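Shown next, in structure tokens, is the structure this report addresses.
Heads up, one of the protein chains got dropped from this complex, but the rest are sitting where they should.
In this document, chain identifiers A, B and C correspond to the written order of the chains, with residue numbering beginning at 1 in each.
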Amino acid sequence: MKPILRLDKVCKRFGGVVAADDVTFSVLPGEVHGLIGPNGAGKSTLMNLISGIYTPDSGKIFLDEQDISDVPSHMRARMGIGRTFQTPRFLQRSSIEDNLLLGTDLANQFGYLKSYFGKKGSDFEKELKELMKFVDFTFDWEDDISALAYGQRKQLEIVRSMLSHPKVMLVDEPAAGLNNKEIDDVMALLNYAAKERGIGILLIEHSMDMIMNICEDIVVLSFGKVIGTGCPAEVSSNEAVIEAYLGRDVNA
Amino acid sequence: MLKITDLHAYYGPIEALKGINVHVEAGKITCLIGSNGAGKTTLLNAISGTIKRTGSIIVEGKGEIIDKHSRFIARRGIIHVPEGRHIFPGLTVRENLETGTVNWHGFFGRQPYDKELKEVYKLFPRLEERKNQLGWSLSGGEQQMLAIGRAMMARPAVLMLDEPSMGLAPLVVQELFEKIVEINKQQGIPILLVEQNARLALEISHYAYIIDGGSVKLEGSSSELKNDPRVIEAYLGKFAKKN
Amino acid sequence: MNINTIVSLSVNGIAMGMIYALMAMGLILLIRAIGVMNFAQGDLLMFGAFVTCALTVDLKLPLWIMIPLALISFAVIGVIFMFTVYWPLKDATYPTATVISTMGAAMALKEIATLIWGSLPRSMPPLMKNPKTGKAAVLNLFGIKLQWQFVLTIIVGAVLIWLVFVLFEKLYAGRMMQAAAQDKYAAELLGIPTILTTAATYIIVVIMVSTGGYMIAPIFMVSNTLGSLQLRAFAGVVIGGLGNIKGAIIGSLIIGLVESFSTIQFSQYKDAVVFIVLIAMLLVRPQGLFGEKVADKA
Partner (left out) sequence: MEKRMKIKPSTLLIFLAAAIFVIVIPNTNEGYSMMIVNLGLIYAIATYGVSVMLGMGGQLSFATVSFMGVGAYITANLCSGRNGINMNTALALVIALLASALLAFGAGLILFRLKGTYFTFATIGLVQVSWSFYLSYKPLFGGPDGISNISTLNLFGFSPKNYNDWFYILAAFVLVIAFLVERVRRSQLGRSLAAIRDNEIAAQTLGINVYMTKVVAFTIAGVLAAVAGSLYAMHSQFVSSDMFTYERATTYIIMAMLGGVNNTAGIFVGSVLVTMLPEWLRFMQQYLQLIYGIGVILLMVFMPMGLAGLASGFAKSLKRKLYSKKKVTAGKEGPKQ
């Protein structure tokens, strides 16, 4: 199968700090691909490189085998790179409906005029209904986003991203701050996105339980370098990975 | 030296600390380990008074500080070296070190601080070499040294270090941790160390707490915990155990 | 255009540029310390001009009493300004609110000045008078005649700017202020009293700006329209490059000079010329003249 997202020798430095060092890996459509590594390993930098907030110093990024290394951030989003953030980013003073419509807007880029006449984009409500089956909470359209609890907002951000019909979805720590039930729901949602919709998912997560449970493939980063790849079992028994996480014995 | 009882703290909507009890003994290195998002950094911020918290934090000989503003906590010698170092980027190395003295020196004071400066330069000779460089131009390791040196200028009663190894190359980390041990041994300053690099932290510390989900999951002397499989589990989850 | 005009236009331009520089530097100090731009900068200058005018003209105080008294009142104004316009809003969720409140402060200052001193422009005697005629003294420099007031403005402005640099570079308290401006969180952790450093910043800024008002009071009339001079300082800040103090000073001097020389050709459009230079500049170098450095001192 052709990879949907491919990084080829991507490098990025900030001053003296190497945030991404020759990173090469690829994500297949319909796959949940874990991206793990200790704090400061460069995971978020990599997300920012993929979604175009930073441009790589060298190396290339391909979406669907098309080079997008020089494409500006908003165009990458339109080409199908969806993303969620560590702390969900919503319009603070807008209704939940408006916030969700932002996702649909992305899927209907030329809907400016249509939206002006009150059109909502194709099948917005039907699709939302479909996705809302996975999350276990209720809301009122008109409520401000602040009416939702933190965990609910995190789930809704994934829903919003899916409304934009991405080819690849970058999901940044979806489980942080969520309770166990919510984590299960998020996993079901991500599984659905990958298996039923064929979206390639790149998942940063610190909850190893979640990573090991849901990912088919994992990349481990440390100091901007890929230090291990493979399936969960391989990775969790990889000595280099354990060392990156727990550190090396001083005397070892 | 520092006795923390039933500490709760909030980061926006999340209850980040759910009743933590931690004791920092005089002259010892106490470490807090645990995976990212466990609440380690929050604990330090709660102690140094930069976030809202409830419970009790008693400094030996100096009383309760839970209701104190962060700058009065600093004046009691509780010095927090924050995650990400927070060097003043537009000040030179020397000036950065100088800012460390404000908690005992006072805003308009005129006491000399040559002695402290000399000691910090002795501890980190690299800082003396670069004393006229601006903070932002230093490498990550040097910045971390500067942050610790700046805290040493403050005549700390307790030193709290947040992830000093973050983003540093292994050799630099090694050097840095030797210095941390040296500070503790030679000057007897108790250290509360937050680290993700658990093996290293357990190696140099005397007592350790493993934090997960905002509460203490496990505690014990570092030498015991070093070989406890539950430590690995706290990091890599229960799946790691199967292998 | 002979050398005589060139020199005197340059001196006038630099003098005005110095006034703008005082305001511009104050703007940047405030932006750095509290992250807010101050739209009352010009009205603080106006207020300073009125205060000094009242002290010299109404109370007829000699210079050696007037100056300390003026400085004390500027400092008090600075503290009052901070605690009314900035402090209640420091945790505001809507960032523009703080900016708008400075606009309100500008109006209030203008009106307080009018209520106290009336709406008619007042005149202020120049610092140096010709003892015979009683008119403004003129400096004769190799046959080039320059107004002493302009020369003094340049000197006072330069000295003030130099003093502020000395404060920030050489004094312990100044470095603590710099530190607090660069990273409030780290400063708090070290025990730097950020409320004190912020208040000190306000005091310094008001003293700088108000002294500027004192210096130009004899050149213009003292009236509540002096506030509009702040617009040139804004231009200086943008030309100098986004938050860079040295750049803002140089930018302000450029603005002063452009303004001064444009009076030869198109005096009624000098505002336009100044700002067309600004906009042209933005087209060529959106980051300003000195806009690239990552971190800068003071």
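Just so it is clear, a contact is a pair of C-beta atoms (placed from the backbone, for glycine too) under 8 Å apart; a residue touches a chain by one contact, two chains touch by 3 or more.
As the structure is a prediction and not an experimental result, all values here were calculated from the model.
Colleague: The complex has one chain that is not drawn here; which of the drawn chains does it touch?
Modeller: Its contacts among the visible chains are A, C.
Colleague: Could you tell me which of C:V7, C:A92, C:L196 or C:M221 touches the chain that is not displayed?
Modeller: Counting the whole complex, the residue in contact with the absent chain is C:A92.
Colleague: Tell me, which residues in subunit A touch the chain that this view leaves out?
Modeller: 51-53, 72-75, 77-78, 81, 83, 85, 89-94, 98, 101-103, 105-106, 108-109, 111-112, 115-118, 125-126, 128-129, 132-133, 135-142, 164
Colleague: So which bits of subunit C touch the chain we can't see?
Modeller: 31, 37, 39, 84-85, 88-89, 92-94, 96-101, 103-112, 114-115, 228, 231, 234-235, 237-238, 242, 268-272, 274-276, 278-279, 282-283, 286
Just so it is clear, only the chains that are shown with their structure count from here on.
Colleague: Report the chain whose CA-based centre is farthest from the CA-based centre of subunit A.
Modeller: Farthest chain from subunit A, going by C-alpha centroids: C.
Colleague: Which chain would you call central, comparing Cα centres to the global Cα centre?
Modeller: Of all chains shown, the one whose C-alpha centre lies nearest the global C-alpha mean is B.
Colleague: Subunit A to subunit C: how many Å between their CA centres?
Modeller: 49
Colleague: Averaging over Cα atoms per chain, report the distance between subunit B and subunit C in Å.
Modeller: Those two chain centres are 43 Å apart.
Colleague: Please report how many Å separate the Cα centroid of subunit A from that of subunit B, as a whole number.
Modeller: 32
Colleague: What does subunit A use to touch subunit B in their complex?
Modeller: Touch list, subunit A to subunit B: 15-17, 38-40, 149-150, 173, 176-177, 206-209, 211-213, 223, 232-233, 236-237, 242, 245-251.
Colleague: Which stretch or stretches of subunit B touch subunit A in the complex?
Modeller: Of all residues in subunit B, those touching subunit A are 12-14, 35-37, 136, 139-140, 163, 165-167, 169-170, 174, 177, 195-201, 203-204, 231-232, 235-240, 242-243.
Colleague: Quick one: which bits of subunit C touch subunit B in the complex? Just the residue numbers, please.
Modeller: 172-173, 175-176, 178-179, 182-183, 185-194, 196, 294-298
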